[in-house]
Every structure is written in C-alpha cells, then in structure tokens.
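Note that this complex is displayed minus one protein chain, with the remaining chains in position.
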C-alpha cells in the first residue's frame, strides 16, 4: 500500500469514492508533477532546446496542475465533487496534450520525453478512471 | 524503477550524485508532501481538532517544504549544491518535528498520524542520506 | 504598475488579451492565495476551531487553486484559452464558496475571515472579468 492509500483508509471521513481509484489518481498526479518538472529541466538543457519550447510550456503547466489536483483530491474530509471533476478534467486534458507532445519528442530520440509521456498517460488514465466514478 | 529514477537516468546532464539516493529522496519528498496534505485534512476533521493544532501547523509547512525540495532536487541540469543542502536540511528538520508530533498522536490512536509519521521519517532519512553525499 | 503588469508588457509573445484584466487577475490570484493561507492558519489558532472547519477546508483548496491559476495565466507564451477558462471557472467558483464562508465568520467577529472574504471576492471578480474576455 502506498502512503496515499494508507492515508485514505485511516481518514476519519466517510467519503463514498472507490479507494483504489482515488489513491491511484493521487499517486499518478504527484508522479506526473515530478516527471514534468524534471522533463522541463531536461528539455531546457538539451542542445535542441529551441525545438522543445512547446514541450517545456506544457510540462510547466502540467506539473502545477497535477500537483494542485493531487492536493485537492487528497483532502477528502469535505470532498467537493464539482471541484474535483473540474480539476480532473483540466488535469486529464493537460496530461493528454503534454503526453502527446512528449511522445513525439520521445520518438525523435529524447528519452526523458518518452518517460514523461508515460507518466502523463498514466495520470490521464487515472484521472479519467476517477472521473467515471464521480 | 520509479519515474523519478527513469527521469534521472535519461536526463542529458552529467550531475555527479548517486542516482539511487537522489531518486529515493525525490520520491520520499513527494510522498511526504501528499501524506502531510492528507494528514492536515484528517486532523481538521477529527472531533479532537483542538488537540491537533500543532500537528496541523507542522503538516502544512512540511507539505510545502517537501514539495519545493522535491522540485528543486528534480532539476539536475544546473544543480546548485548549496541550495540543495539548505533545502534538504530544512526539509529534514521539519520532517523530524512533524514526524515526532504525528507519532505522538499516532500512539494516542490517530491512525492517519501514524501513517504520516512513517512518511515523515522516511523522508527525513532520505534527505539525510542525500545530504551525506553532497 | 505592478510587476505582473510589467512582465506582461515586456513579454516577447503576442497574446491578444487585455493586459489590465489579465494582470489584475494574476495579482488577485496571488493575493488570494496568500490571504487564504494565512486565514487557514488563523482559523486553526482560534479557540473556536471546531466551528471553523469548513472555512479551513475551503481556504486550503482555494490557496492552492489560486496559486496554480495565477501561475498558469502568467505563462502567456503559449496561452491555452481552454485551460485558462477551466482554471478561471474553478477558481472563481472556489473563491465564491470560500468567500461566502469567510464572510459568514467575519460577521460573527472573525476579523481575519472578513479580510479573507474581501480577497476572495476581488479574486472571484477578477476571474469573471477575465473570463468574459476569453
């Protein structure tokens, strides 16, 4: 069990949302925030930085969005489904765009973009899976 | 391999810091940020919230500190060892205080505090292990 | 001119959004993030903390949401209107709920809640004003 799962099952609240889907989404949000932070840094360091601009812009927004989404859905005491849905939709959409851009650069040989694309894809899927339950 | 490890090994930079220690510290920082965010929420929801004030204050600071430390040490292109050391020291110290407070409440029956105490302890240890290598 | 305004007018991009409305919204987002962070801290410190739970929950979410919205709309190089709209709508809605809760406690004598209610109201208005232009 990850800490996110353990925190959910020990929380005094009574949120009626599937614990597996919620904890997976929390974990993927934080993982994706980290991957996007590192990918933006790696892209700026590349010789071909001028070709990676779009990837950098998307990664910086995606990192902030994933982090805040991860925080908001970690707060289950007074879970606001409307806010959660809005954040998960924005997060999934941004992960989709960012992941597509990263995948493109990954296929051109940027290995860190390939890793980040995978993190984005998993986060997008976890957001969609949680959205389907809210 | 976690995404943090994969991002480190695919980064174009040449940072001379042990990848295992660094990626473990990054992962523990993000995990602890999540656990502290959830623990603060759970503490506010407890009937005994008035007795958990110190725990809430510490968790909120610890969450922000862990997150920013995790971001800063994820940026390895121009790794500033002085800044990394300062952040890791502040993060380890805060995790120690927060973990001790959480452990105390864990022993009084607050199960989420017990989980959070473990996350803080692991983050403190990972910060200290990385500090020893910088 | 605030720094946000100066940053907008010196940015190399050519975003076609009214600078006054955008910079005002950026500034209000950061101000509201600060006020909500301080209000949550103040509420936890109050003797009547048990009656302020809802206010604390809302302030913590509102702080994170305002901050990330402020960051995302500060990045004007590749401004994504769809993402900006989604964030501004979520931010305005959260500021509205948080401001209403704070206003209620402000009327009961919590002076910091009254200040925070004003910060939320101004942020909500700035988000709505910017939304109307996107």
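In order of appearance the chains are A, B and C, and numbering begins at 1 in each one.
Keep this in mind: contacts are C-beta pairs under 8 Å (C-beta built on N, C-alpha and C of every residue); 3 or more make two chains touch, one makes a residue touch a chain.
Worth saying up front: this structure is predicted, and the values here are computed from it rather than measured.
Only one residue in the set B:9, B:93 or B:132 touches the chain that does not appear here, and it is B:93. Checked against the full complex, the candidates C:65, C:84, C:98 or C:116 give a single residue touching the omitted chain, namely C:116.
Contact with the undisplayed chain is limited, among B:60, B:102 or B:115, to B:60.
The missing chain lies against chain B, touching residues 53-54, 57-58, 60-61, 64-65, 67-68, 71-72, 75, 77-78, 80, 82-83, 86-87, 89-90, 93-94, 97.
Contacts to the hidden chain, counted on chain A, fall at residues 40-41, 44-45, 49-50, 53, 56-57, 60. Against the chain not displayed here, chain C makes contact via residues 2-4, 6-8, 10-13, 26-27, 30-35, 37-39, 41-42, 44-46, 63, 67, 70-71, 74-78, 111-112, 114-116, 118-119.
Quick note on the criterion: only the chains that are shown with their structure count from here on.
Taking CA atoms, the transformation carrying chain A onto chain C includes a rotation by 180°, reported to the nearest 5.
Ranking all chains by how far their C-alpha centres lie from the centre of chain A, first place goes to C. One finds 22 Å separating the Cα centroids of chain A and chain C. Put simply, the C-alpha centre of chain A and that of chain B have 19 angstrom between them. Residue numbers of chain B whose C-beta contacts span two or more other chains: 41, 44-45.
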